[in-house]
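The full complex has more chains than appear here; those shown keep their coordinates.
The first chain written gets the first letter, and so on, giving A and B; residue counts start at 1 in each chain.
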Amino acid sequence: MSIEAERNKTGFWFTEDTGPDSRISLKLNSILFSGSSPFQKVDIISTSFGRTLVTDGKTQSCENDEKVYHESLVVPSFLKHGNPKKVFIGGGGEMATARECLRFPGVEKVVMVDIDEAVVKMCMKHMPEWGENCWEDPRLDLIYGDAYGEFERMEEEWDVIILDISDPIEAGPGIKLYTKEFYEMAKKKLSPGGVFVTQSGCGAVNNWDDCWSSIYKTLDEVFDTVVPYRSNIPSFACPWAFTMGFSEPVGDFKTGNGVDEKIEQMKPVFKGKQTEYEYYDEETHRCMFSLEKQVRKGLQAEKRVITMDNPVFMF
Amino acid sequence: MSIEAERNKTGFWFTEDTGPDSRISLKLNSILFSGSSPFQKVDIISTSFGRTLVTDGKTQSCENDEKVYHESLVVPSFLKHGNPKKVFIGGGGEMATARECLRFPGVEKVVMVDIDEAVVKMCMKHMPEWGENCWEDPRLDLIYGDAYGEFERMEEEWDVIILDISDPIEAGPGIKLYTKEFYEMAKKKLSPGGVFVTQSGCGAVNNWDDCWSSIYKTLDEVFDTVVPYRSNIPSFACPWAFTMGFSEPVGDFKTGNGVDEKIEQMKPVFKGKQTEYEYYDEETHRCMFSLEKQVRKGLQAEKRVITMDNPVFMF
């Protein structure tokens, strides 16, 4: 065996159990930070996906495809609304959700509440491109605290409410933010024309029922219109789901017709070498909102409603 | 630690290197067959994806999602054509591609050429649901041999030509079937209105350039219209690409408008409990043919053309 082959036999690996029966391993180039906050285990590593935030052993976002996730989470809701001025973000520790919101000059105020100051600080330090220094933007109000409690306490109305929190795992910090009780409160605090959106876990033909379908069903109990969609994010090892809720009819929103024009109108500002969205545009939108037959049937057939008393847990 | 946890600590695993820097492991329930043919290593195993054909260490198709792959490979081309009577399949060892073709009552003849009789026989024995006994259909002519040579030798015209072969890995048996030379011959042997389609490897935003973009570029040198698409197949660990080529303008084919109606008209016949396509319909079609921005840009920018003298290899 050649010395090169010999050398390649070794390896440092980041291994993530993606279910009781599956495991993904990525070559680990370096460990930039490894520690624990009061809320979770926090690691920032480098793999072939670039720098990566890992909390409680689960990949949160990666340098190479974080834009797919964050553009998917933020931009469709903003376009649906048309002219959001006040935005609430629950979670969002990497600061990239705030970045996508503040990209729009029409936005006047973004309140972001993340429970874990340590995660936010480590992301600012080791993954500064995620946030693009948006924490210096005076329109941003960054609060460390319980998103549920803070949201309840604030007496404002919001044009867009974004939930960017970890998956609902047992005893995970965000479990309350996936309940019918929270969604009802969110609906009440939306301004007319307001849009709610939450990340919703795995979204493939074989795992839409991990938590997506029950999040969908729960939102469907609360909002007049609920629109599920998903994007394929390579580092998450499966298509990733999102769900929007609002009060108006859906119209032709899912076709994506007019998306490119609307982006023009809303004039998002890009920094550095970036001059446009990496992922999102009209055809991408059409893909995101066109779901596979099995997934559509599965979401429609779901009966579980998530409440404080009956939470739903992912692996 | 409880005895249950103790018991779960063990494990049999099927591990597939998905690249030099990544590895997927699935719990291995049983090994139904393990051997080698003159052409490749052949294993049939059972994992959480159900029974699975593995050749040369790569997952070929799984019980739980083979319909996503085979419907994606076959049905769009058939609908594009409208009334195919004569079909050529290169590869197709699991017999499920033939199954999807023979599902249409209008089909008069399917010639399938697979190099590896051992694979076909093992699939018939251990994965009979893949083929649904279609090998007893008198319309099927099943030939064990070199698809390139057999295709060259036959002096017929074809309405649909389907390439369902392993990825282009160095010295793999199907490498010639991914070349400009082969595509030129295929074009000549299509009847008027004929459609060519080939599986095309990984199709995600981070790996469209493994081989898809060069297959796309090569087809683009040969066919008037080339249409790339992809479906997310969980057991393949990434969206999977396909590419069609034909002579007519693409029209509104990519929108999927009218797909459900066309399916009705072509009256595919389902067996057993199945009464309709599991995966494919109008909205699924729209998703399949709407590509992400990065992927579209990547395919357009590709310069590599695959020829006998300049093959392109995947990992």
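Note that a contact is a pair of C-beta atoms (placed from the backbone, for glycine too) under 8 Å apart; a residue touches a chain by one contact, two chains touch by 3 or more.
No experiment lies behind these values; they were computed from the predicted model shown.
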item: Full complex stoichiometry in copies [only 2 chains shown in place]; value: 4
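The criterion applied here is as follows: only the chains that are shown with their structure count from here on.
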item: Distance between chain centroids, defined by C-alpha means - subunit A, subunit B (Å); value: 33
item: Touch list for subunit B against partner subunit A, complex; value: 8, 13, 19-27, 47-49, 64-65, 68, 204-207, 231-232, 234, 237-239, 256, 277-281, 283-284, 286-287, 290-294, 296
